[in-house]
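With one protein chain held back, the other chains of the complex are shown just where they sit.
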């Protein structure tokens, strides 16, 4: 059986999470997110982001978080601006459009968008009311290609959005990995301060399922529960989400797991660098994109599974490798040994 | 702390499910429902319903199952016929309408609908194309008020639907409880034969989360995965759902748990009957609706939690009591003792 | 060729309207509702309703007006309360639900709804956020069964809506007929004062097409044009609508035409009354519902066309007769003569 580097959700949950489920299992709780675990997890998040007025809602996955947040925030004629690599633009089967909203995709070199990109979209949509009105900016951190935003970049985006009356929403499916990357200068508090809403991903960082949606902008908090219910996201046993986030957040397990995933990726990155390999883009999170020859890819494929991400020419392609909290040192050693033996 | 009879999702999961999660935890699997547990659970279901051509999809909750099935099956101008007590009509925050479809609600005495009821709706919608076209009949078994359909009733409905070119879809959030009720004459195989689609509820019968959607009508199976993804229902760790249903179904744990819940409810029912109490409707599943005086309700409320369901007059109301797989004999004894002491 | 009393849109337009189209035909105008005729018609309406802050938008038909107003005013989880006879509930092919909103239908005796009816709907939707939130009350005046609201009834509804934070929207497809009925005590100004929005129907009162949507509630006026455009309602040659309403409203042609239609209906009503005929409901507008025997219906059907509205027993049915601005005295004489000869 090959070891898979295809994604960061190939295993179950971190053992501490399973343990927490077992410990709490027979304690009766209210349904639909009103259990004490969810309420406690919300409080922990408010403290960690240092924003006592934020509201927190737990949902089961990223596409669900994206479609509910966006459809709840926008009026029918309002649209979303995102990177063309953004998960909502290409990988959610039209989930946002299915709620009635256009998504403008910006071509980028590294999956990140900037005020100028957004302004260009706005500039060509001035024929009101014949064109949709841009109202929400969607970014991911870390991005779908493993890169991260700097503090200055986030603040610039937020200020731009504030000035243009746009909402800034951050897809944080891998926010833990972003915040523990060696080149990161952002904190969780910054996301409580410089976004209208964001979410903290559990699925890709040790939970069985679960994303924590955090709404900072008070005008967007009202009646959010209706949207959760209407889109089928309000779990009867909301405790399942509350328990997991309570456990992940109570002593920084969340960040420890993400950091570990990043470190394992960096070991692989180092091994490739040592054998002279280049990368599609430079990343410091748990996704790396080494450029290999077809024969090198074939060689690594014998014992390991991964996606060939992008064909570059007749001989070379970039592959995508993703590590997780569950990637062991043993696997890393085995894999880096193979890398060092690549011809 | 009061013991709650408010619902059947107050606890976590049956211990065997937690055990199965632990055992499988570090085995890498494909994402998005392509894990071996989900594939295996699908096969078990096909065998149990004796329909090798059925397709099975696992989702996290009932509202999600309802909205995805209905929006996937219908074209924009088609509508749904349901009981006015039906979950989709009153308790899903407009989830079906949010996908663009009207739901016609039929007033019923016991939560069940019959061909004549549906025909009446069709009869008053003959002004085509000025009125919506009825295309799908939604029933719940057991119903939202604890009653169940007989085999003859199901077959009559299915034949009527076949003749009228309607789909028959069964919400089986509590199908286990229906099929193990003492007055039941239906089998799981009947649902593989006499419905276009149905689902088998896990959340209310021992799972952490999860409903298994089963599509029998082959013309409705095509491209269903797109709808799951688009509505945010396709879990990255679909294994969480597969493992649970595999465990619940492999040796009839599913039916054992439902039967136990029903039996606990029947013990309570007997106790009320013995003290001369009447019921809002006669039920044999895990929901019972005894009619009590306000002072009796007050008395029982000291140690137990439940919903006052319907005020009947100035003195009496029906309460709703729900038992589950987790309702212990100890609790039942304590509660029935209190019932027998009611004045 | 039989003369038809089936509806009030069997002919083209009042000749003055055609004349106005001819006179203005070659004058170049801005597109999309920015022509001088539309702007002028908006001003005339503001004056007539005595509300200088109202905004007016012209669209081509009633279903279009209803779906745009309702979808523009509501957030996704909000619903509409209407009479079960309301046009949006039964005769628009699910147009409102297609925009994502549930419509609650209230059974009524005469097509009119009252605060108590609405309160009952609200009372059974208190399980938040599991049930939709009622936000807009839709009434028609005259109603779909020809009845009208009194001033007290309208004010009561509006005050109730204000107290409950609901919008009141009036479908005025036949508002002209309502306001010129002999039992009417409302004025056009009242609709500028006691509604959040309403529309003034042209199609059924002498125009080729056209309804004038009037939004009184300033918080609902913003960015309405986007909704018109998005739903395909913004005509390139908006002048077609502006010219017609300018002509209809400049010297009360609109009310003269409606009054004439009513008077013709009353002549028919009198003739039926004289021969001892009863009516399904008592109406004073251009719709009447006499109850006839099957043989009487057969007799009248030889030279006239109309709908059999409701079968009452084995011998009798109510028919529906609609008159219009184009119903001549000659026709009325011929028809009433036949009525008086009924056995």
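By letter and in written order, the chains are A, B and C; residue numbering begins at 1 in each of them.
Here is the rule we use: a contact is a pair of C-beta atoms (placed from the backbone, for glycine too) under 8 Å apart; a residue touches a chain by one contact, two chains touch by 3 or more.
The structure presented is a predicted model; accordingly, all values stated were derived computationally and were not measured.
Per the touch definition above, the residue from C:42, C:78, C:92 or C:247 contacting the chain not shown is C:92. Among A:102, A:164 or A:250, the one in contact with the hidden chain is A:102. Within the whole complex, the absent chain has one touching residue among C:49, C:67, C:81 or C:186, and that is C:67. Of the candidate positions C:45, C:83, C:188 or C:240, contact with the unshown chain belongs to C:240.
Along subunit C, the points of touch with the absent chain fall at residues 1, 3-4, 7, 9-13, 15, 18, 21-22, 24-31, 59-68, 92-95, 98, 203-204, 208-209, 226, 229-237, 239-240, 326.
The set of subunit A residues touching the chain not shown comprises 76-77, 79, 90-94, 97-103, 124-125, 127, 129-132. Subunit B meets the missing chain through residues 32, 71-72, 75-77, 99-100, 128-130, 132-133, 223, 225-230, 234.
What we mean here is this: only the chains that are shown with their structure count from here on.
When each chain is reduced to the mean of its CA atoms, the one lying nearest the mean of all protein CA atoms is B.
Superposition angle, subunit B onto subunit C, using Cα atoms only: 180 degrees, a multiple of 5 between 0 and 180. Taking each chain's centre as the mean of its C-alpha atoms, subunit A lies 51 Å from subunit C.
Centroid to centroid, with C-alpha atoms defining each point, subunit B and subunit C lie 43 Å apart.
Taking each chain's centre as the average of its CA atoms, subunit A and subunit B sit 34 Å apart. Contact with two or more other chains is made by residues 92-94, 98 of subunit B.
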